[in-house]
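Every protein chain but one is kept in place in this view of the complex.
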Amino acid sequence: MKALVKSRPAPGAEILTVPDPTPAPDEVIIKVRRVAVCGTDLHIYGWDRWSQGRIKPPLIFGHEFVGEVVALGVRAEGVKLGDVVACETHVACGVCHLCRRGLMHVCERVQILGVDRSGAYAEFVAVPARNCWPIPDGMSLEVASALEPLGNAVHTVLAGEIAGCSALVTGCGPIGLFSIAVARACGAGPIVASDVNPYRLELAKKIGADVVIDAKKEDVAARTREATDGRGADVVLEMSGHPSAIRQGLQAIRNAGRMSLLGLPSDPFELDVTGLIIFKGVTVQGINGRLMFQTWRQMNELLTSGRLDIRPALTHVMAIEDYAQAMEQLKNGSAGKIVLIPWGEKAGTGKLEAAAGRA
Amino acid sequence: MKALVKSRPAPGAEILTVPDPTPAPDEVIIKVRRVAVCGTDLHIYGWDRWSQGRIKPPLIFGHEFVGEVVALGVRAEGVKLGDVVACETHVACGVCHLCRRGLMHVCERVQILGVDRSGAYAEFVAVPARNCWPIPDGMSLEVASALEPLGNAVHTVLAGEIAGCSALVTGCGPIGLFSIAVARACGAGPIVASDVNPYRLELAKKIGADVVIDAKKEDVAARTREATDGRGADVVLEMSGHPSAIRQGLQAIRNAGRMSLLGLPSDPFELDVTGLIIFKGVTVQGINGRLMFQTWRQMNELLTSGRLDIRPALTHVMAIEDYAQAMEQLKNGSAGKIVLIPWGEKAGTGKLEAAAGRA
Amino acid sequence: MKALVKSRPAPGAEILTVPDPTPAPDEVIIKVRRVAVCGTDLHIYGWDRWSQGRIKPPLIFGHEFVGEVVALGVRAEGVKLGDVVACETHVACGVCHLCRRGLMHVCERVQILGVDRSGAYAEFVAVPARNCWPIPDGMSLEVASALEPLGNAVHTVLAGEIAGCSALVTGCGPIGLFSIAVARACGAGPIVASDVNPYRLELAKKIGADVVIDAKKEDVAARTREATDGRGADVVLEMSGHPSAIRQGLQAIRNAGRMSLLGLPSDPFELDVTGLIIFKGVTVQGINGRLMFQTWRQMNELLTSGRLDIRPALTHVMAIEDYAQAMEQLKNGSAGKIVLIPWGEKAGTGKLEAAAGRA
Partner (left out) sequence: MKALVKSRPAPGAEILTVPDPTPAPDEVIIKVRRVAVCGTDLHIYGWDRWSQGRIKPPLIFGHEFVGEVVALGVRAEGVKLGDVVACETHVACGVCHLCRRGLMHVCERVQILGVDRSGAYAEFVAVPARNCWPIPDGMSLEVASALEPLGNAVHTVLAGEIAGCSALVTGCGPIGLFSIAVARACGAGPIVASDVNPYRLELAKKIGADVVIDAKKEDVAARTREATDGRGADVVLEMSGHPSAIRQGLQAIRNAGRMSLLGLPSDPFELDVTGLIIFKGVTVQGINGRLMFQTWRQMNELLTSGRLDIRPALTHVMAIEDYAQAMEQLKNGSAGKIVLIPWGEKAGTGKLEAAAGRA
C-alpha cells in the first residue's frame, strides 16, 4: 500500500510503498477515507526536539482519521465489517493501575497511533477494535476525521462547570476553534477568544466567540474583565501553549475559577504561582487525550443533536499528495483544520462546504 | 396600595386596599412592574390541602416578579434606588447550620414571599436587599418576572452533567418548558419531552424539544429508548409531580443516570425502588428553590449571552384585574407562563411577542 | 472436583462431584481457598421469588472468595500463576455503551459469578483475568474472601462526601457493619447505627458505631437528631432494604443530605417523595456493585494502610460441609460474615481471631 512515511531522522517525509498491515487478534484493519493534520504531525514533519526524542523512523505518521473496517482480528469485538469508524488514538494497555482505575487516557504504557506505532497517513491502518468509534449516520467524512482533536476540545471544555459560565479561550488554532464551538454549544457565555493571528480571530468569531482579542495589541485580562462586567472569566481554556497566554489567562480568571490547559508549552517557564493561582484559589487542570469513552459519547450527542457544528473550523480539504502544502499552511497559520484525502478516494475538490454539507 | 389578597380560608381571592409596606433595616421596597403566576399561587387560590396547612389569611400572595427599588432600609446593601430587580423568594435566616454550610436554599427557617410573608400581587413589596437580583440591561420585564421559576429550571438542569447527554423532560408546564430550553442551551441532546396535554407538547416542540411524547397514548420509556438508539435517557428532569411520570422516567433512564425531581407529587405513592433505582444505580435528586446565588448567576449569563430564550413559554400577558381568568387558564392547561401587569402600569396589550421582543 | 450445587429448583443445595472448569482464552482458573456466604446465597438456597426468576439450576453458587491462580487462558493478562486473588464478581461485557462510558458496574449484559455463571462454592472456579485483584501481602485469607462485599460498603460510603459528616447506617448485617467501619476510617462522625437485632447492634458498637439504636424500641430519626445536636444526619447509608428503615433514614437526614441505598427492598412500597426527598433537597443514590476498579484500589489502600479493620464483622469460620448451619445462622441473624473453608484446605479451627490475626 501507499503511505506517507517519516523515513529518516530529519525534517520532511516521503510517500513510499509499504506492506499492508495485518490485524492482531483484537485488532481491525481500516481503509482510511479521510485523515486530518494535527499539530503533532507538524512537529514530526519538522523534526523538532520532541520528535527527535520520541519518534523512531521509519514511521507512518498521522492519527486523526476516519475509515471503513475491512478486516477483523479473530477476537475483535464491538465493530463489524463495513462500519465507518473514527478512532481513539491512545492505545491503552488495559492492565496498569491507571487503566484499572478508569483512567485509560493517562495509561502509563500508552501507545499513540502515528507516534509510537503505525498511523493513518496510509491506505490502511491496524487499530484495536475497542479503539473504534462507529460514526453516526449522516456525519460527513470531513467532520468524522476531526473527531479525535474535537475530543480534546470536548474533554477540555467539559472538565468542569461550563454552562452559564463566562469563558476565555486563549489560542485559536483548530482545537481552540473547536473549543469555542463546544463551549458555546454547552451554554458558556460570554465567550472571549484571544490569539495573535487575525485570520484565526476571524475564524473564532465565525465559529461563535462573542468577543475576540488580538493579544499582540490588546490587554487580554483587561478586555476579558470588560466583557464580563468586571468579574473576570469563570473558565479559561488554554489552547496555545504560550507562557504569556497562560499568564494572561490567570490574570483574566476570577477567583476560584477553572483553567484547563491543553496547549503544550515547549519549555519550562516562570510563573507567579502565589499571586495567580494560590491567592486566587484557582484550579488548574492538565488535560490529556479524551476520556475513554465518555468524551466520545458526549461529542457524539453534541454533533448528532445539532447542538454543535464545527465546520467553520474545517477550512481546507486536499489530496494527501499535497501534504507539503498542508504542513506549510498549518505552520504559517493560514488554515484551520486541514483534512487530507488519501489514495483510492476520488480526489477532493477543495470545496469543503459542499463536502461537509453532508453533516 | 392595591393588592390581590387571599383574604379568607376559602377558595378565591380579592383585590383590596391595604397599607403600604415599610422596609426593615436590611430590606428594600420594590414597586412591582410585572408579576407572573406560579402553580403555587393556583394552589393558594384554589385553597387545596397544602394551602390550608401552610397559609395564614389574610395574605398578599404572588412571588414571581420584577420591579423597581423605590426605598431602602438603613442597612440595605448591594442595591440602590432605581435598580430594576428580580427577587429570590426564599428568605433564608442566614444563621442556621444549613445557611452556614452554604445551603441557604434549604434553610431550616426559610420564609417564602407570598407564602409565609407578604408577596408581590401588589403595588409594592418589601424584600431583604440581599434577595434582589438587578436585571441586566435590555431584558424585557416579562422575561425578568419569570426569573424565579426559570431559576428552578436552571437549578434542576444544572444539578449534574447535562452537556452531551440525552434528556427526558416529563411534564411541560411552564417550568418543564423552561427546562427544555435550558437543557438545549446547555448542550443536552436529544431532548425528549412528555405530557398529556397537546397544547403543552406543541409549546415543548416550539421551545426546543427534539421529540415529544403524548404520555396518554404512547409508551414514554419505549419512545425514549427509540430516540436514544436504545440506550435510554442519560438524564430525566421530572416536572409534573405525577407518580406515573416518575415511574416512566425511571424506566426510561439508563443505568447510572440522573433523575432530578422538581414536580411535587400531591400524595405518597408506591415505587419499585429495587428495580428502578438500586439495580440501575440511578441517582435521584430532590430539587428545591435555587442555589443562592449561583443559579442566578448562571441564569443571568445564559440569558444575556443569548444562549437561552424562554419567550416561547411566556404565552400570555394580562392585567392583574384579570387574575381569575389567569388562574382558570393555568388550571385547564391552556397557557404556558402568564405574566400580570399590576396597577399603575399601562395596561398590557396581550401581545406578548411585541412586549417580550425587548429582550 | 467437589462443589456445592443448587441442583434443583427447590429450597436447599447439595455437594456433588462435577467436572473441573477449563479457562476460556481471557480467563484463569482459581483454586478456592476461602469463600464467604452472601445474603444472595441465602436467597438462592432458600429459593425465594427472585431466585426462581433468575437462577437456572444446576448452578454452583457462591461468589465471595479468595484463591490461588492455578491455570491461565492463552490471552489472560495482568495476573500470573501462583497469585492469590480476590475477584470482582460482575463480569462486564466490555462493549456495551455503559461499559464504554466507564460504567462497567452497571453493564447492561453483566453476568454475575454464582448467579449467572458457575460460582465459587467449589474447589476451582473460572473467572476472566481482568476480574482478579491480587491481594496484598499479609492480608488474611478470611479478610480477602470478604473483599467483594466490603467493596459494596466502600462504594456506598465513598459515593459522596463522608469526611467530617455525621452518618446514619440503617441495617447492621455484614455489609452494614463493614459500612460503619469504612465510614469511621474515612472520617465520618458521629456514626449512628440502627437495627432490630441486639446481637448485630453489639457488633455495630464493636466495629465503630458511636451510637446504636434499636429500631424496634426507639425513634430512629429523633435519636439521630439528638446525636447530631439537632441537625440530622449528613449522610444515610441504607443497608437493610426495609421500607421503614428507608423512611426513617429520610426523616433523620438533614436537608440537602445524601442517602445511599444498597439494601434491596423485596417489594415496591409507598414513599412520601414530596415531603422526604423534594422539599428536603435530598439526593438518593442507588448503589450496585463496585466501581471497576476504583473501589478495589480504595479498599486496598484502606486495608493495607491499617486505617480499616473489618475483623470484628467476620464472626465465623467453618468448613464448607457445614453450609446448612451457615445458612441457618445468617438467616436467624446470629452471625456477622461467615467464611467457609472449602475442600483441600486444612479444616478451619473456628478460631477466627487467630486466623484473621494474620491481617
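For the reader, a short list of remarks on this structure follows.
Letters A, B and C mark the chains as written, and numbering starts fresh at 1 in each.
What we mean here is this: contacts are C-beta pairs under 8 Å (C-beta built on N, C-alpha and C of every residue); 3 or more make two chains touch, one makes a residue touch a chain.
Owing to the predicted nature of the structure, the values given are computational and were not obtained by experimental measurement.
Only one of the listed residues, C:Ile30, C:Cys96, C:Ala129 or C:Cys186, touches the absent chain: C:Cys186. Annotation: of C:Leu158, C:Ile246, C:Leu262 or C:Leu276, C:Leu158 touches the absent chain (contact as defined above). Within the full complex, the residue among B:Val69, B:Met292, B:Ile320 or B:Val339 touching the omitted chain is B:Met292. Although one chain is not displayed, chain C still touches it through residues 154, 157-158, 162-166, 184-191, 210, 297-302, 304-308. Taking the complete complex into account, residues 25, 75, 77-78, 94-95, 97, 100-102, 130, 291-294, 296-297 of chain B touch the chain not shown. One chain is missing from the display, and on chain A it is touched by residues 97-98, 103, 105-106, 108, 231, 241, 246, 254-256, 261-262, 264-266, 268-274, 277-289.
Basically, only the chains that are shown with their structure count from here on.
Among the inter-chain contacts, the highest number of C-beta pairs connects B-C. With centres set at the average Cα position, the gap from chain A to chain C is 43 Å.
The distance from the centre of chain A to the centre of chain B, with each centre set as the mean of the Cα atoms, comes to 40 Å. For chain A, residues that reach two or more other chains under the stated contact definition are 297.
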